[in-house]
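Only one protein chain is missing; all other protein chains are in place.
The chains carry the letters A, B and C, assigned in the order they are written, with residues numbered from 1 in each.
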Amino acid sequence: MAGNSFGTLFRITTWGESHGPATGVVIDGCPPKIAVSQEEIQKDLDRRRPGVGTGSSPRHEKDRVEILSGVIEGETTGTPISLLIKNEDVDSSAYETWREVFRPGHADFTYQMKFGIRDYRGGGRASARETVGRVAAGAVAKKILSKANVRVKNYTLELGGIRAQRMDEEEIEKNYFRCPDRDVAVAMEKRVQEVKTQGDSIGGIVEISVQNCPAGLGDPVFDKLEADLAKGLMSIGAVRGVEIGAGFKVARMTGSECNDPMSPTGFVKNDAGGVLGGISTGSDIVLRAAVKPIPSIHLEQSTVDHSFQPVSIRIEGRHDVSAIPRINPVCEAMVAIVLADHLLRQKAIGGR
Amino acid sequence: MAGNSFGTLFRITTWGESHGPATGVVIDGCPPKIAVSQEEIQKDLDRRRPGVGTGSSPRHEKDRVEILSGVIEGETTGTPISLLIKNEDVDSSAYETWREVFRPGHADFTYQMKFGIRDYRGGGRASARETVGRVAAGAVAKKILSKANVRVKNYTLELGGIRAQRMDEEEIEKNYFRCPDRDVAVAMEKRVQEVKTQGDSIGGIVEISVQNCPAGLGDPVFDKLEADLAKGLMSIGAVRGVEIGAGFKVARMTGSECNDPMSPTGFVKNDAGGVLGGISTGSDIVLRAAVKPIPSIHLEQSTVDHSFQPVSIRIEGRHDVSAIPRINPVCEAMVAIVLADHLLRQKAIGGR
Amino acid sequence: MAGNSFGTLFRITTWGESHGPATGVVIDGCPPKIAVSQEEIQKDLDRRRPGVGTGSSPRHEKDRVEILSGVIEGETTGTPISLLIKNEDVDSSAYETWREVFRPGHADFTYQMKFGIRDYRGGGRASARETVGRVAAGAVAKKILSKANVRVKNYTLELGGIRAQRMDEEEIEKNYFRCPDRDVAVAMEKRVQEVKTQGDSIGGIVEISVQNCPAGLGDPVFDKLEADLAKGLMSIGAVRGVEIGAGFKVARMTGSECNDPMSPTGFVKNDAGGVLGGISTGSDIVLRAAVKPIPSIHLEQSTVDHSFQPVSIRIEGRHDVSAIPRINPVCEAMVAIVLADHLLRQKAIGGR
Partner (left out) sequence: MAGNSFGTLFRITTWGESHGPATGVVIDGCPPKIAVSQEEIQKDLDRRRPGVGTGSSPRHEKDRVEILSGVIEGETTGTPISLLIKNEDVDSSAYETWREVFRPGHADFTYQMKFGIRDYRGGGRASARETVGRVAAGAVAKKILSKANVRVKNYTLELGGIRAQRMDEEEIEKNYFRCPDRDVAVAMEKRVQEVKTQGDSIGGIVEISVQNCPAGLGDPVFDKLEADLAKGLMSIGAVRGVEIGAGFKVARMTGSECNDPMSPTGFVKNDAGGVLGGISTGSDIVLRAAVKPIPSIHLEQSTVDHSFQPVSIRIEGRHDVSAIPRINPVCEAMVAIVLADHLLRQKAIGGR
């Protein structure tokens, strides 16, 4: 219980169901005198909005954020920032069908097991709509980071088995898939159309890199920077794996390959992914998150209802083919929130 | 700061440096009337002890645990359990060499950057010795789990690129590598000897599976079961990646492949790894952790000292070739601690 | 920073400034299947509303609560409950005068010192309006308590030096002052009119008693029941002292007077106020909170502005003469929130 807050000093609490009147977030612990505007937060929300680009859900969420507290004359006051986003264009009637059916790959079954009751409309709290609050909070976290010149970058490394072969930073914002490789983005588009026709969905990998992060962030032995980052990313619905730096590849490396030598100008390479012993090194932090295919597919699936009777279902309606494009800003937000929190935590120590 | 506690209701706080007088853990929130004995905790500590088997450090830690509080007449009282393990057989003289040198792959540099001071003896707080407290607390957590018939199993899936091909549960405790495949265990042994001769080290993958976990554990949207498990595992020094169920493979699956259909007798398969929407399904929880090679190697390495002058070093002395065998019980402990915590959290809801 | 959450398992986060668009609270950790309705919460909010009765502020807050999440078909789902109350009838123009003046007895000076910026309109976050969220959350907490038959009662023991001489429970809801002594209530009314004419304000004492609380709540040694209750009450703006049971009188008692003997039917008396060693005894929990006079008075006062230049001020406008009547439901709410939290915490232990 009480698992809807995240962070220690920069602490967010999200709330809201997919088909309730609104969703939102309360940010507690944001330092005062940070310039924060509805427009800036909106920009990030727009990036996670469906209805843009190919293979995406046609639901027209407008996602207009309202700042209800904590800001005066464009600046934060140090008091809690309450952000609210109304749920518009909500039609729950389609969900009446699933009222007593456990959709495969969804949280229907587990919410019912845990709580004995569930908001079946649009997935309720387990809907990806929950991430709206994360992205809104992330926009504020990024303002804190930008004061320290820290920058969080994210992009799609892989989608449906197709992997980016080059890193063209400018390309990222240009294609719908946020793929840093223009040619691969075209191939991804083709793959998505194919899968869409089949009534299926596909997964992928998001990479997040943090530039200019100061050395010293992270609080061993449990609140290590990568531990908090892993928790933040793994708490996103579709993420099934997280790795840092060389990640799973370390299992096949030797110590002499894996260790990053140092020279007077710093680390010679960065297989550590910017963290040693749970504390940032000052090199780029590099993380990857494995994203599963969206569980709502048009293909026929076997499942059971609340009485554990077998049911065969097809999920119609508006659904993305892949969570990848829209999950990018969510990953970015979680990483930004963890870093903002640790930046504040490190300030309490009082510098070296 | 203050990052040395883990858990919410079942909460552990570890302390201690590699070459200080002792290390230990305080467990707060253990329910009363759980049978706990020094012998049982000792058994788990012995499993992580070096000096047993091939390729391991010859340091003869005796690791005798003392129960200093919270237990009367063999049963817990509900008050904090303080466990202390003296550091015996400590010789810090060898570490004088590293007093002002940043060893590659170690946390020397980052602790210095963060705190401006560090206990350079044996890695100080960043030493693997820190995990003694985790394992001791894990032994108590497992007692809570066993009352609910939950069982945590762990084994080595891969070492130095050699992967287990079969799962023979009885084999696990029989070989030093905790490999469930006897033939592969022999190959691992050979590989370790090879690397040892080269003065190098190797990584691997640990798999942890939880059997008989009740449905309903986990607190979305941030304290999802897999999020807390990921944090717990990623907070272990050598772990660089964590995945659940199909893990990184989901990136290349379609929704129809990835979703686990349900039948009246339960889930037909378990690619979800026992968790949906952050809540346990009742199926086995399956996790994998990527473990990097031990950074202390005998080969020559380039690095810098506290004045950022280049230094060429060779680390002599007693060091394991791979963290894998000894990290197994640490992974098990962290998983047990997360589950015990969520078991208690779920009881507060009152549900079933 | 991040001090706007309260509780561990039943956890509330409040937000909102006096003259912002809205105030509210997010309740995380409320168990599922609790009947909660807008009407019930509204009833408690109406009790703290000004504009009713003598000596109170004429601001006509309507304080309409909206449930934005966590409830479906009249029952809680176990997900966060977001409650929002719009700030209507807000006119900030009067506060332009205080933009750069530190009003005595208010938090103007300290917010400016802490944050370097403050919402000067109506006291901003330091306004008593902040308690709206507490009362709304308290209404939900009381629903949890009522399932366990626990009842929180509150009344005015003293106002402007006039003390209730008898305890007539039915009288409490009948007079504006929530005084359990009808004759004294009349005297209080007279005193309030007197002070109002003088342009001054007065303090008093609220007593809260909890009936039917089960033995066993409270988590020594720091989260003792009375420690959490003291924090909860002391966190209310006007409260300057808190005592339990015999309270400050214990300083002049002997052990033989102060100890409560036990008989086969229970405690013979209750000077302990229902708590021993930080854990509830099963007897009534009895607490008292000392409430200071409202700092906004019409009399002339000396103070300084942001440049520390002396200023002589008179605070005109709508203000209560005493916080006492309206602070009653706030005290009740905080006590209910602490008890609901500890009720859930105790469930995690799993009973004796």
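In this section, a residue touches a chain if its C-beta (ideal position, glycine included) is under 8 Å from a C-beta of that chain, and two chains touch if they have at least 3 such contacts.
Values in this document were obtained by computation on a predicted structure and should not be read as measured data.
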| item | value |
| --- | --- |
| Selected residue (touches chain absent from view) among C:30, C:81 or C:202 | C:202 |
| Of C:30, C:45, C:208 or C:290, the residue in touch with the unshown chain | C:290 |
| Touch residues of chain C, complete complex, unshown partner | 1-6, 14, 102, 104-107, 109-111, 113-116, 125-126, 130, 158, 160-161, 195, 198, 200-205, 215-224, 226-235, 237, 240-264, 268, 272-273, 275-282, 290-297, 299, 301-304, 308-310, 345-346, 348-349, 352 |
| Those residues of chain B which, in the complete complex, touch the missing chain | 1-5, 7-11, 13-17, 20-24, 26, 28-29, 31-33, 66, 68-70, 72, 75, 77-82, 84, 114-119, 121, 124-125, 344 |
| Those residues of chain A which, in the complete complex, touch the missing chain | 8-9, 31-32, 78-79, 220, 344-345, 347-350 |
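Here, only the chains that are shown with their structure count from here on.
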| item | value |
| --- | --- |
| Chain whose averaged C-alpha position falls nearest the assembly-wide average | A |
| Distance from chain C to chain B - Cα centre to Cα centre, in angstrom | 46 |
| Between chain B and chain A, distance of the C-alpha-averaged centres to the nearest whole Å | 27 |
| Whole-Å separation of chain centres (CA-atom averages), chain A against chain C | 38 |
| Per-residue multi-chain contacts in chain A, two or more chains | 1-5, 14, 114-116, 125 |
